[in-house]
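Apart from one protein chain that is not included, each protein chain of the complex appears where it belongs.
On to subunit A.
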(Lines give C-alpha, C1' and ligand atoms only; values in the text may rest on other atoms or scores of the structure.)
Protein backbone atom coordinates (compact mmCIF):
# COMPACT_ATOMS: atom_id res chain seq x y z
CA UNK A 1 0.00 0.00 0.00
CA UNK A 2 1.38 3.27 -1.03
CA UNK A 3 -1.25 5.57 0.32
CA UNK A 4 -4.01 4.90 2.77
CA UNK A 5 -7.72 5.20 2.13
CA UNK A 6 -7.70 8.33 4.29
CA UNK A 7 -5.00 9.90 2.15
CA UNK A 8 -6.97 9.05 -0.95
CA UNK A 9 -9.99 10.92 0.39
CA UNK A 10 -7.96 14.07 0.87
CA UNK A 11 -6.41 13.88 -2.57
CA UNK A 12 -9.19 12.78 -4.91
CA UNK A 13 -8.57 15.75 -7.20
CA UNK A 14 -4.80 15.29 -7.31
CA UNK A 15 -2.98 13.58 -10.17
CA UNK A 16 -2.99 9.80 -10.24
CA UNK A 17 0.60 8.52 -10.37
CA UNK A 18 1.57 4.87 -9.99
CA UNK A 19 4.03 4.37 -7.16
CA UNK A 20 5.55 1.27 -8.75
CA UNK A 21 5.47 -0.49 -12.06
CA UNK A 22 2.14 -2.30 -12.52
CA UNK A 23 1.21 -4.95 -15.12
CA UNK A 24 -1.71 -4.95 -17.52
CA UNK A 25 -4.97 -5.93 -15.87
CA UNK A 26 -4.19 -4.34 -12.49
CA UNK A 27 -7.29 -2.89 -10.89
CA UNK A 28 -6.04 0.40 -9.46
CA UNK A 29 -6.44 0.88 -5.72
CA UNK A 30 -4.86 3.17 -3.13
CA UNK A 31 -1.98 0.71 -2.77
CA UNK A 32 -0.88 1.38 -6.32
CA UNK A 33 -0.73 5.15 -6.09
CA UNK A 34 2.06 7.50 -5.05
CA UNK A 35 1.53 10.00 -2.23
CA UNK A 36 0.53 13.36 -3.80
CA UNK A 37 2.24 15.33 -1.01
CA UNK A 38 5.58 14.19 -2.46
CA UNK A 39 4.90 15.36 -6.01
CA UNK A 40 6.46 18.80 -5.64
CA UNK A 41 9.73 17.38 -4.43
CA UNK A 42 9.69 14.72 -7.11
CA UNK A 43 9.09 17.30 -9.82
CA UNK A 44 11.93 19.38 -8.36
CA UNK A 45 14.19 16.36 -8.39
CA UNK A 46 13.37 15.74 -12.05
CA UNK A 47 11.83 12.43 -11.14
CA UNK A 48 8.31 13.16 -12.17
CA UNK A 49 6.76 15.21 -14.95
CA UNK A 50 3.08 15.92 -14.55
CA UNK A 51 0.99 15.73 -17.69
CA UNK A 52 -1.91 17.91 -18.83
CA UNK A 53 -3.96 14.90 -19.89
CA UNK A 54 -3.15 13.05 -16.66
CA UNK A 55 -6.15 11.73 -14.75
CA UNK A 56 -7.02 12.46 -11.14
CA UNK A 57 -7.13 9.88 -8.40
CA UNK A 58 -10.93 9.82 -8.34
CA UNK A 59 -10.94 9.19 -12.09
CA UNK A 60 -8.78 6.08 -11.87
CA UNK A 61 -9.72 4.28 -8.64
CA UNK A 62 -11.17 0.86 -9.47
CA UNK A 63 -10.33 1.09 -13.17
CA UNK A 64 -8.17 -1.46 -14.97
CA UNK A 65 -4.82 -0.94 -16.68
CA UNK A 66 -4.99 -1.62 -20.41
CA UNK A 67 -1.26 -2.28 -20.59
CA UNK A 68 1.87 -2.39 -18.41
CA UNK A 69 2.47 0.95 -16.77
CA UNK A 70 5.69 2.40 -15.34
CA UNK A 71 6.21 3.87 -11.89
CA UNK A 72 6.06 7.63 -11.42
CA UNK A 73 4.31 8.35 -14.69
CA UNK A 74 0.93 10.08 -14.85
CA UNK A 75 -1.97 7.79 -15.70
CA UNK A 76 -3.71 9.01 -18.86
CA UNK A 77 -6.93 7.78 -20.51
CA UNK A 78 -4.78 5.75 -22.91
CA UNK A 79 -3.50 3.60 -20.06
CA UNK A 80 -6.96 2.49 -18.95
CA UNK A 81 -9.83 0.36 -20.19
CA UNK A 82 -12.19 3.02 -18.88
CA UNK A 83 -12.16 6.27 -16.91
CA UNK A 84 -14.44 7.00 -13.96
CA UNK A 85 -17.06 9.62 -14.63
CA UNK A 86 -16.63 12.33 -12.06
CA UNK A 87 -19.37 14.77 -11.22
CA UNK A 88 -17.88 17.97 -12.59
CA UNK A 89 -20.79 20.05 -11.39
CA UNK A 90 -19.74 20.24 -7.80
CA UNK A 91 -16.38 21.63 -8.70
CA UNK A 92 -17.70 24.12 -11.20
CA UNK A 93 -20.26 25.43 -8.77
CA UNK A 94 -17.64 25.89 -6.12
CA UNK A 95 -14.99 27.62 -8.17
CA UNK A 96 -16.60 31.03 -8.62
CA UNK A 97 -17.41 31.18 -4.95
CA UNK A 98 -13.75 30.76 -4.12
CA UNK A 99 -12.87 33.58 -6.46
CA UNK A 100 -15.48 35.74 -4.88
CA UNK A 101 -13.95 35.24 -1.49
CA UNK A 102 -10.75 36.72 -2.78
CA UNK A 103 -12.52 39.76 -4.09
CA UNK A 104 -14.31 40.84 -0.95
CA UNK A 105 -14.26 44.61 -1.12
CA UNK A 106 -12.10 46.38 1.38
CA UNK A 107 -15.06 47.99 3.05
CA UNK A 108 -16.36 44.69 4.34
CA UNK A 109 -15.26 44.20 7.88
CA UNK A 110 -15.64 40.57 8.52
CA UNK A 111 -16.50 39.20 11.85
CA UNK A 112 -17.93 35.79 12.42
CA UNK A 113 -20.91 35.75 10.11
CA UNK A 114 -20.00 39.34 9.33
CA UNK A 115 -21.94 39.60 6.10
CA UNK A 116 -25.13 38.76 7.93
CA UNK A 117 -25.50 35.39 6.29
CA UNK A 118 -25.07 31.83 7.41
CA UNK A 119 -23.25 29.99 4.70
CA UNK A 120 -24.02 26.31 4.26
CA UNK A 121 -22.37 23.87 1.95
CA UNK A 122 -23.29 20.21 1.79
CA UNK A 123 -21.09 18.03 -0.36
CA UNK A 124 -23.53 15.18 -0.71
CA UNK A 125 -26.06 17.45 -2.32
CA UNK A 126 -23.60 17.74 -5.17
CA UNK A 127 -22.20 21.05 -4.25
CA UNK A 128 -25.45 22.82 -3.43
CA UNK A 129 -24.56 26.04 -1.68
CA UNK A 130 -27.03 28.10 0.34
CA UNK A 131 -27.02 31.55 1.86
CA UNK A 132 -29.54 32.11 4.64
CA UNK A 133 -30.09 35.40 6.46
CA UNK A 134 -28.45 35.01 9.85
CA UNK A 135 -31.35 36.59 11.75
CA UNK A 136 -33.46 33.48 11.21
CA UNK A 137 -32.31 30.52 13.20
CA UNK A 138 -33.60 27.03 12.72
CA UNK A 139 -35.81 27.24 15.78
CA UNK A 140 -37.09 30.64 14.80
CA UNK A 141 -35.17 32.49 17.50
CA UNK A 142 -32.94 35.32 16.35
CA UNK A 143 -29.25 34.58 16.30
CA UNK A 144 -27.01 37.33 17.51
CA UNK A 145 -24.26 38.53 15.22
CA UNK A 146 -21.12 36.81 16.35
CA UNK A 147 -19.37 40.06 17.18
CA UNK A 148 -16.19 39.57 19.23
CA UNK A 149 -17.02 40.41 22.81
CA UNK A 150 -16.48 44.14 23.02
CA UNK A 151 -15.27 44.86 26.52
CA UNK A 152 -14.41 48.34 27.66
CA UNK A 153 -12.12 48.43 24.67
CA UNK A 154 -8.65 49.75 25.06
CA UNK A 155 -8.72 52.38 27.76
CA UNK A 156 -5.31 53.99 27.39
CA UNK A 157 -3.01 54.30 30.37
CA UNK A 158 0.34 55.98 29.74
CA UNK A 159 3.24 54.40 31.60
CA UNK A 160 6.05 56.60 30.35
CA UNK A 161 6.79 59.11 27.66
CA UNK A 162 9.76 59.68 25.45
CA UNK A 163 10.25 62.76 23.33
CA UNK A 164 12.55 62.36 20.34
CA UNK A 165 13.69 65.72 18.98
CA UNK A 166 15.14 65.56 15.49
CA UNK A 167 17.71 68.32 15.17
CA UNK A 168 18.40 69.69 11.71
CA UNK A 169 21.92 69.16 10.37
CA UNK A 170 22.72 70.62 6.96
CA UNK A 171 26.47 70.26 6.67
CA UNK A 172 29.32 68.14 8.01
CA UNK A 173 33.09 68.32 7.70
CA UNK A 174 36.27 66.92 9.17
CA UNK A 175 38.10 69.80 10.87
CA UNK A 176 40.25 70.57 13.88
CA UNK A 177 37.66 70.54 16.66
CA UNK A 178 34.49 68.58 17.40
CA UNK A 179 31.39 70.77 17.49
CA UNK A 180 27.89 71.35 16.22
CA UNK A 181 27.14 74.96 15.26
CA UNK A 182 24.47 76.48 13.05
CA UNK A 183 23.40 73.11 11.69
CA UNK A 184 26.94 72.08 10.87
CA UNK A 185 28.75 69.10 12.37
CA UNK A 186 32.50 69.36 12.60
CA UNK A 187 34.62 66.43 13.72
CA UNK A 188 38.16 66.85 14.92
CA UNK A 189 40.14 64.76 12.40
CA UNK A 190 42.68 63.78 15.03
CA UNK A 191 40.00 62.06 17.13
CA UNK A 192 40.73 58.80 15.29
CA UNK A 193 44.12 58.62 17.03
CA UNK A 194 42.41 58.41 20.42
CA UNK A 195 39.50 56.31 19.20
CA UNK A 196 41.77 53.60 17.86
CA UNK A 197 43.24 53.13 21.34
CA UNK A 198 39.85 51.94 22.59
CA UNK A 199 40.58 48.42 21.38
CA UNK A 200 43.95 46.86 20.54
CA UNK A 201 42.42 44.78 17.73
CA UNK A 202 41.58 47.95 15.82
CA UNK A 203 44.67 48.93 13.87
CA UNK A 204 43.51 52.12 12.20
CA UNK A 205 40.46 54.29 11.71
CA UNK A 206 39.75 56.85 9.01
CA UNK A 207 36.89 59.29 8.70
CA UNK A 208 35.45 61.03 5.70
CA UNK A 209 32.20 62.70 4.78
CA UNK A 210 30.00 61.58 1.89
CA UNK A 211 27.51 64.21 0.78
CA UNK A 212 24.12 63.26 -0.71
CA UNK A 213 25.21 64.33 -4.21
CA UNK A 214 28.24 62.05 -4.03
CA UNK A 215 26.67 58.67 -3.29
CA UNK A 216 28.32 57.07 -6.30
CA UNK A 217 31.52 56.52 -4.37
CA UNK A 218 33.43 53.30 -3.70
CA UNK A 219 33.01 51.81 -0.27
CA UNK A 220 34.30 48.78 1.58
CA UNK A 221 31.67 46.43 3.01
CA UNK A 222 28.99 48.21 5.04
CA UNK A 223 29.09 46.87 8.57
CA UNK A 224 26.53 49.20 10.09
CA UNK A 225 24.56 52.41 9.80
CA UNK A 226 24.26 54.22 13.11
CA UNK A 227 22.42 57.43 14.02
CA UNK A 228 23.88 60.15 16.27
CA UNK A 229 21.44 60.29 19.18
CA UNK A 230 21.86 61.26 22.80
CA UNK A 231 19.93 61.51 26.05
CA UNK A 232 19.27 64.98 27.32
CA UNK A 233 16.65 64.13 29.93
CA UNK A 234 15.69 60.90 31.64
CA UNK A 235 17.61 58.34 33.60
CA UNK A 236 17.39 55.48 31.14
CA UNK A 237 16.68 54.74 27.51
CA UNK A 238 12.96 54.89 26.78
CA UNK A 239 12.03 57.92 28.86
CA UNK A 240 12.68 61.64 28.98
CA UNK A 241 14.10 63.50 26.00
CA UNK A 242 16.44 62.25 23.30
CA UNK A 243 18.02 64.37 20.60
CA UNK A 244 18.61 62.73 17.21
CA UNK A 245 20.73 64.39 14.54
CA UNK A 246 18.56 64.69 11.42
CA UNK A 247 20.23 64.53 8.03
CA UNK A 248 23.46 62.83 9.07
CA UNK A 249 24.36 59.25 10.02
CA UNK A 250 27.49 57.20 10.65
CA UNK A 251 28.37 54.32 8.35
CA UNK A 252 30.93 51.81 9.60
CA UNK A 253 33.00 49.92 7.02
CA UNK A 254 35.80 47.49 7.66
CA UNK A 255 38.55 45.22 6.39
CA UNK A 256 41.33 43.35 8.14
CA UNK A 257 45.04 44.07 7.77
CA UNK A 258 45.17 41.82 4.69
CA UNK A 259 42.35 43.77 3.08
CA UNK A 260 39.80 40.99 3.66
CA UNK A 261 36.29 42.41 4.00
CA UNK A 262 34.69 42.01 7.41
CA UNK A 263 31.64 40.09 6.42
CA UNK A 264 30.28 36.61 6.47
CA UNK A 265 27.56 35.74 4.01
CA UNK A 266 28.25 38.12 1.14
CA UNK A 267 29.71 41.59 1.42
CA UNK A 268 28.61 44.94 0.11
CA UNK A 269 31.80 46.61 -1.06
CA UNK A 270 31.33 48.60 -4.26
CA UNK A 271 29.66 51.85 -5.22
CA UNK A 272 27.59 53.10 -2.33
CA UNK A 273 24.56 54.07 -4.39
CA UNK A 274 24.42 50.47 -5.68
CA UNK A 275 25.19 48.81 -2.36
CA UNK A 276 22.77 50.44 0.03
CA UNK A 277 18.97 50.40 -0.17
CA UNK A 278 18.55 54.10 0.63
CA UNK A 279 15.39 54.85 2.56
CA UNK A 280 14.94 51.45 4.15
CA UNK A 281 14.72 51.59 7.95
CA UNK A 282 18.25 50.32 8.60
CA UNK A 283 19.86 52.43 5.90
CA UNK A 284 20.77 56.02 5.18
CA UNK A 285 18.03 58.13 3.58
CA UNK A 286 18.56 59.71 0.18
CA UNK A 287 19.22 63.16 1.61
CA UNK A 288 21.53 62.02 4.41
CA UNK A 289 25.10 63.13 4.83
CA UNK A 290 27.12 60.02 5.65
CA UNK A 291 30.10 60.11 8.00
CA UNK A 292 32.09 57.10 6.95
CA UNK A 293 34.20 55.50 9.65
CA UNK A 294 36.52 52.91 8.14
CA UNK A 295 38.21 50.45 10.47
CA UNK A 296 41.12 48.14 9.79
CA UNK A 297 41.27 45.33 12.29
CA UNK A 298 43.87 42.74 13.13
CA UNK A 299 44.61 40.08 10.54
CA UNK A 300 42.29 37.03 10.67
CA UNK A 301 40.10 38.60 13.36
CA UNK A 302 37.24 39.35 10.98
CA UNK A 303 35.46 36.12 11.81
CA UNK A 304 36.06 36.05 15.53
CA UNK A 305 33.77 37.86 17.94
CA UNK A 306 36.36 40.32 19.14
CA UNK A 307 37.37 41.72 15.73
CA UNK A 308 34.16 43.31 14.43
CA UNK A 309 33.32 44.40 17.97
CA UNK A 310 36.58 46.37 18.12
CA UNK A 311 35.52 48.37 15.06
CA UNK A 312 32.13 49.19 16.59
CA UNK A 313 33.70 50.12 19.92
CA UNK A 314 36.20 52.52 18.39
CA UNK A 315 33.55 54.16 16.21
CA UNK A 316 31.41 54.62 19.31
CA UNK A 317 34.18 56.71 20.87
CA UNK A 318 33.90 59.14 17.96
CA UNK A 319 30.09 59.18 17.99
CA UNK A 320 30.16 59.88 21.74
CA UNK A 321 32.12 63.09 21.12
CA UNK A 322 29.34 64.18 18.76
CA UNK A 323 26.64 63.09 21.22
CA UNK A 324 28.24 65.35 23.81
CA UNK A 325 28.22 68.23 21.33
CA UNK A 326 24.59 67.49 20.41
CA UNK A 327 23.51 67.64 24.06
CA UNK A 328 24.53 71.31 24.23
CA UNK A 329 23.35 72.29 20.77
CA UNK A 330 20.04 74.14 20.60
CA UNK A 331 19.43 73.80 16.90
CA UNK A 332 16.29 73.77 14.83
CA UNK A 333 13.94 70.92 15.70
CA UNK A 334 12.61 69.63 12.38
CA UNK A 335 10.42 66.95 13.87
CA UNK A 336 9.30 65.80 17.28
CA UNK A 337 8.19 62.26 17.99
CA UNK A 338 6.18 61.64 21.10
CA UNK A 339 6.54 58.01 22.00
CA UNK A 340 4.49 56.42 24.73
CA UNK A 341 4.61 53.14 26.55
CA UNK A 342 0.96 52.44 27.18
CA UNK A 343 -1.43 49.80 28.44
CA UNK A 344 -4.73 49.50 26.65
CA UNK A 345 -6.69 47.35 29.03
CA UNK A 346 -9.37 45.33 27.31
CA UNK A 347 -7.57 45.33 23.98
CA UNK A 348 -5.81 42.16 22.85
CA UNK A 349 -2.43 41.82 24.51
CA UNK A 350 0.23 41.33 21.88
CA UNK A 351 3.97 41.00 21.93
CA UNK A 352 6.58 41.42 19.23
CA UNK A 353 9.38 38.84 19.31
CA UNK A 354 12.53 39.70 17.43
CA UNK A 355 15.02 36.92 16.86
CA UNK A 356 18.47 38.47 16.51
CA UNK A 357 21.75 36.83 15.64
CA UNK A 358 23.59 35.19 18.51
CA UNK A 359 26.03 32.76 16.91
CA UNK A 360 29.09 34.82 17.81
CA UNK A 361 31.61 36.52 15.51
CA UNK A 362 29.55 39.17 13.77
CA UNK A 363 26.36 37.49 14.89
CA UNK A 364 25.85 39.51 18.03
CA UNK A 365 24.09 42.63 19.31
CA UNK A 366 24.52 45.04 22.20
CA UNK A 367 21.41 45.48 24.32
CA UNK A 368 20.58 48.56 26.40
CA UNK A 369 23.72 50.67 26.14
CA UNK A 370 23.94 53.91 28.11
CA UNK A 371 23.39 56.18 25.11
CA UNK A 372 20.91 55.61 22.27
CA UNK A 373 22.41 53.27 19.63
CA UNK A 374 25.62 53.21 21.65
CA UNK A 375 28.07 50.49 22.61
CA UNK A 376 29.33 51.48 26.07
CA UNK A 377 27.26 50.25 28.98
CA UNK A 378 25.36 47.58 27.06
CA UNK A 379 25.44 43.79 27.27
CA UNK A 380 25.90 41.43 24.36
CA UNK A 381 23.12 38.97 23.79
CA UNK A 382 25.64 36.15 23.20
CA UNK A 383 27.08 36.80 26.68
CA UNK A 384 23.54 36.77 28.07
CA UNK A 385 23.12 33.22 26.75
CA UNK A 386 20.77 34.44 24.02
CA UNK A 387 17.85 34.15 26.42
CA UNK A 388 14.74 36.22 25.69
CA UNK A 389 15.05 39.77 27.03
CA UNK A 390 12.01 41.99 27.15
CA UNK A 391 12.12 45.71 26.37
CA UNK A 392 9.35 48.27 26.25
CA UNK A 393 8.45 49.74 22.85
CA UNK A 394 9.94 53.05 24.01
CA UNK A 395 13.22 51.45 24.95
CA UNK A 396 13.50 49.99 21.45
CA UNK A 397 12.54 53.32 19.87
CA UNK A 398 15.18 55.03 21.98
CA UNK A 399 18.03 52.97 20.48
CA UNK A 400 18.35 50.06 22.91
CA UNK A 401 19.85 47.78 20.28
CA UNK A 402 23.24 48.34 18.69
CA UNK A 403 23.65 45.76 15.92
CA UNK A 404 27.01 44.03 15.49
CA UNK A 405 25.66 41.78 12.77
CA UNK A 406 27.42 41.46 9.47
CA UNK A 407 25.57 38.47 8.16
CA UNK A 408 24.10 38.79 4.69
CA UNK A 409 24.01 42.48 3.75
CA UNK A 410 20.41 42.41 2.53
CA UNK A 411 18.78 40.65 5.46
CA UNK A 412 20.68 41.92 8.47
CA UNK A 413 19.09 44.53 10.66
CA UNK A 414 21.51 47.39 11.27
CA UNK A 415 21.52 49.71 14.28
CA UNK A 416 19.39 52.35 12.61
CA UNK A 417 16.74 49.72 11.90
CA UNK A 418 15.90 49.26 15.56
CA UNK A 419 15.48 52.93 16.45
CA UNK A 420 12.80 53.19 13.76
CA UNK A 421 11.55 49.59 13.53
CA UNK A 422 8.33 49.62 11.46
CA UNK A 423 6.72 46.79 13.43
CA UNK A 424 7.40 48.44 16.76
CA UNK A 425 6.06 51.72 15.40
CA UNK A 426 3.03 50.05 13.81
CA UNK A 427 2.05 47.93 16.80
CA UNK A 428 2.60 50.75 19.30
CA UNK A 429 0.45 53.13 17.27
CA UNK A 430 -2.38 50.66 16.76
CA UNK A 431 -5.23 51.60 19.07
CA UNK A 432 -6.88 48.22 18.70
CA UNK A 433 -3.91 46.47 20.29
CA UNK A 434 -2.17 46.47 23.65
CA UNK A 435 1.52 46.05 22.80
CA UNK A 436 2.90 44.77 26.08
CA UNK A 437 6.53 44.52 25.04
CA UNK A 438 9.21 43.63 22.56
CA UNK A 439 11.17 40.45 23.22
CA UNK A 440 14.69 40.07 21.84
CA UNK A 441 15.96 36.52 21.63
CA UNK A 442 19.35 35.50 20.26
CA UNK A 443 19.83 32.66 17.82
CA UNK A 444 22.55 30.40 19.25
CA UNK A 445 24.98 28.37 17.20
CA UNK A 446 24.28 24.96 18.62
CA UNK A 447 21.08 23.12 17.83
CA UNK A 448 20.41 22.11 21.42
CA UNK A 449 20.83 25.70 22.56
CA UNK A 450 18.42 26.89 19.88
CA UNK A 451 15.76 24.62 21.31
CA UNK A 452 16.69 25.61 24.85
CA UNK A 453 16.24 29.34 24.31
CA UNK A 454 13.06 28.63 22.41
CA UNK A 455 11.65 26.76 25.40
CA UNK A 456 12.44 29.80 27.53
CA UNK A 457 10.55 31.99 25.07
CA UNK A 458 7.54 29.67 25.19
CA UNK A 459 7.41 29.91 28.97
CA UNK A 460 7.75 33.68 28.82
CA UNK A 461 4.93 34.03 26.29
CA UNK A 462 2.72 31.79 28.39
CA UNK A 463 3.34 33.72 31.58
CA UNK A 464 2.67 37.05 29.83
CA UNK A 465 -0.81 35.73 29.04
CA UNK A 466 -0.84 37.28 25.59
CA UNK A 467 -3.52 37.05 22.93
CA UNK A 468 -1.17 37.12 19.95
CA UNK A 469 2.37 37.65 18.80
CA UNK A 470 4.46 38.46 15.77
CA UNK A 471 7.84 36.73 15.52
CA UNK A 472 10.52 38.09 13.19
CA UNK A 473 14.03 37.06 12.31
CA UNK A 474 16.86 38.71 10.45
CA UNK A 475 19.07 36.61 8.18
CA UNK A 476 18.12 33.10 7.10
CA UNK A 477 19.43 29.55 7.27
CA UNK A 478 20.25 27.93 10.59
CA UNK A 479 18.37 30.64 12.52
CA UNK A 480 15.20 29.47 10.77
CA UNK A 481 15.34 26.35 12.92
CA UNK A 482 14.78 28.34 16.11
CA UNK A 483 12.55 30.87 14.34
CA UNK A 484 10.14 28.08 13.42
CA UNK A 485 10.53 26.56 16.87
CA UNK A 486 9.54 29.91 18.43
CA UNK A 487 6.41 29.93 16.28
CA UNK A 488 5.69 26.41 17.51
CA UNK A 489 6.16 27.46 21.13
CA UNK A 490 3.49 30.13 20.70
CA UNK A 491 1.25 27.93 18.56
CA UNK A 492 1.15 24.95 20.86
CA UNK A 493 0.03 27.25 23.67
CA UNK A 494 -2.87 28.38 21.53
CA UNK A 495 -1.41 31.85 20.95
CA UNK A 496 -2.18 33.20 17.46
CA UNK A 497 1.15 33.86 15.77
CA UNK A 498 2.49 35.49 12.61
CA UNK A 499 6.03 34.89 11.34
CA UNK A 500 8.10 37.42 9.40
CA UNK A 501 11.32 36.56 7.58
CA UNK A 502 13.29 36.65 4.37
CA UNK A 503 12.78 33.25 2.72
CA UNK A 504 11.94 33.71 -0.98
CA UNK A 505 14.04 31.38 -3.12
CA UNK A 506 17.39 31.13 -1.41
CA UNK A 507 16.09 31.15 2.13
CA UNK A 508 13.28 28.63 1.72
CA UNK A 509 12.37 27.16 5.05
CA UNK A 510 13.85 23.73 5.66
CA UNK A 511 11.81 23.10 8.76
CA UNK A 512 8.25 23.87 9.63
CA UNK A 513 5.30 23.13 11.81
CA UNK A 514 1.55 23.49 11.51
CA UNK A 515 1.49 26.77 13.45
CA UNK A 516 3.49 28.64 10.82
CA UNK A 517 0.37 29.32 8.77
CA UNK A 518 0.46 33.12 8.62
CA UNK A 519 3.82 34.18 7.24
CA UNK A 520 5.07 37.44 5.79
CA UNK A 521 7.93 37.62 3.29
CA UNK A 522 10.58 40.37 3.47
CA UNK A 523 12.31 39.64 0.16
CA UNK A 524 12.82 42.47 -2.32
CA UNK A 525 15.37 40.78 -4.58
CA UNK A 526 14.25 39.76 -8.03
CA UNK A 527 15.85 36.33 -7.93
CA UNK A 528 14.73 35.76 -4.35
CA UNK A 529 18.35 35.71 -3.19
CA UNK A 530 20.31 37.34 -0.39
CA UNK A 531 21.91 40.01 -2.55
CA UNK A 532 24.78 42.35 -1.67
CA UNK A 533 22.70 45.50 -1.23
CA UNK A 534 22.70 46.50 2.43
CA UNK A 535 19.22 46.60 3.95
CA UNK A 536 17.40 45.43 0.80
CA UNK A 537 15.25 42.64 2.21
CA UNK A 538 14.24 43.81 5.66
CA UNK A 539 11.09 44.77 7.53
CA UNK A 540 9.59 47.76 5.75
CA UNK A 541 6.40 49.62 6.70
CA UNK A 542 4.57 47.46 4.12
CA UNK A 543 5.87 44.23 5.63
CA UNK A 544 4.83 45.50 9.06
CA UNK A 545 1.33 46.42 7.87
CA UNK A 546 0.78 42.98 6.36
CA UNK A 547 2.05 41.26 9.49
CA UNK A 548 -0.16 43.31 11.81
CA UNK A 549 -3.22 42.66 9.65
CA UNK A 550 -2.48 38.93 9.57
CA UNK A 551 -2.18 38.94 13.34
CA UNK A 552 -5.56 40.63 13.71
CA UNK A 553 -7.08 38.10 11.35
CA UNK A 554 -5.60 35.24 13.34
CA UNK A 555 -6.82 36.64 16.63
CA UNK A 556 -10.33 37.23 15.23
CA UNK A 557 -10.48 33.83 13.56
CA UNK A 558 -10.53 35.18 10.01
CA UNK A 559 -8.87 32.77 7.60
CA UNK A 560 -5.55 33.32 5.92
CA UNK A 561 -5.20 31.13 2.85
CA UNK A 562 -2.29 28.66 2.86
CA UNK A 563 0.87 29.76 1.07
CA UNK A 564 1.71 28.58 -2.41
CA UNK A 565 4.33 25.86 -2.55
CA UNK A 566 6.89 28.23 -3.97
CA UNK A 567 7.79 31.87 -3.39
CA UNK A 568 5.65 34.07 -5.62
CA UNK A 569 5.83 37.86 -5.40
CA UNK A 570 2.32 38.08 -6.86
CA UNK A 571 0.94 36.69 -3.59
CA UNK A 572 2.74 39.41 -1.68
CA UNK A 573 1.41 42.07 -4.00
CA UNK A 574 -2.12 40.69 -3.78
CA UNK A 575 -1.88 41.18 -0.01
CA UNK A 576 -0.43 44.66 -0.53
CA UNK A 577 -3.31 45.54 -2.83
CA UNK A 578 -5.88 44.23 -0.41
CA UNK A 579 -4.49 46.50 2.28
CA UNK A 580 -4.03 49.50 0.02
CA UNK A 581 -0.23 49.28 0.27
CA UNK A 582 2.23 50.12 -2.50
CA UNK A 583 3.44 47.30 -4.69
CA UNK A 584 6.56 45.38 -3.63
CA UNK A 585 8.91 46.08 -6.53
CA UNK A 586 11.83 43.68 -6.69
CA UNK A 587 15.37 44.88 -7.20
CA UNK A 588 17.13 43.36 -10.18
CA UNK A 589 20.60 42.79 -8.86
CA UNK A 590 21.73 40.02 -11.18
CA UNK A 591 20.56 37.19 -9.00
CA UNK A 592 18.06 35.76 -11.50
CA UNK A 593 19.03 32.19 -12.29
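The criterion applied here is as follows: a contact is a pair of C-beta atoms (placed from the backbone, for glycine too) under 8 Å apart; a residue touches a chain by one contact, two chains touch by 3 or more; residues count from 1.
Assume contacts and distances are computed from a predicted model.
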Query raised in the report: For the chain that is missing from this picture, which UniProt protein name fits: "D-proline reductase (Dithiol) PrdB", "Rieske 2Fe-2S domain-containing protein", "Electron transfer flavoprotein subunit alpha" or "PTS sugar transporter subunit IIB"?
Result: "D-proline reductase (Dithiol) PrdB"
Query raised in the report: Among A:310, A:517 or A:586, which one is in touch with the chain left out?
Result: A:517
Query raised in the report: With respect to the chain omitted from the figure, which of A:72, A:86 or A:303 is a touching residue?
Result: A:72
Query - Of A:34, A:58, A:316 or A:364, the residue in touch with the unshown chain - result: A:34
Report task. Please pick, from A:167, A:262, A:555 or A:586, the residue that touches the omitted chain in the full complex. Result -> A:555
Query - Absent-chain contact - pick from A:66, A:303, A:387 or A:509 - result: A:509
Query raised in the report: Can you list where subunit A touches the absent chain?
Result: 1-4, 19-21, 31-32, 34-35, 38, 41-42, 44-45, 47-48, 71-72, 101-104, 106, 108-111, 147-151, 153, 346-348, 432, 445-448, 450-451, 467, 478, 481, 484, 499, 501, 503, 508-514, 516-521, 546, 549-550, 552-553, 555-556, 558-567, 571-572, 574-575, 578-579
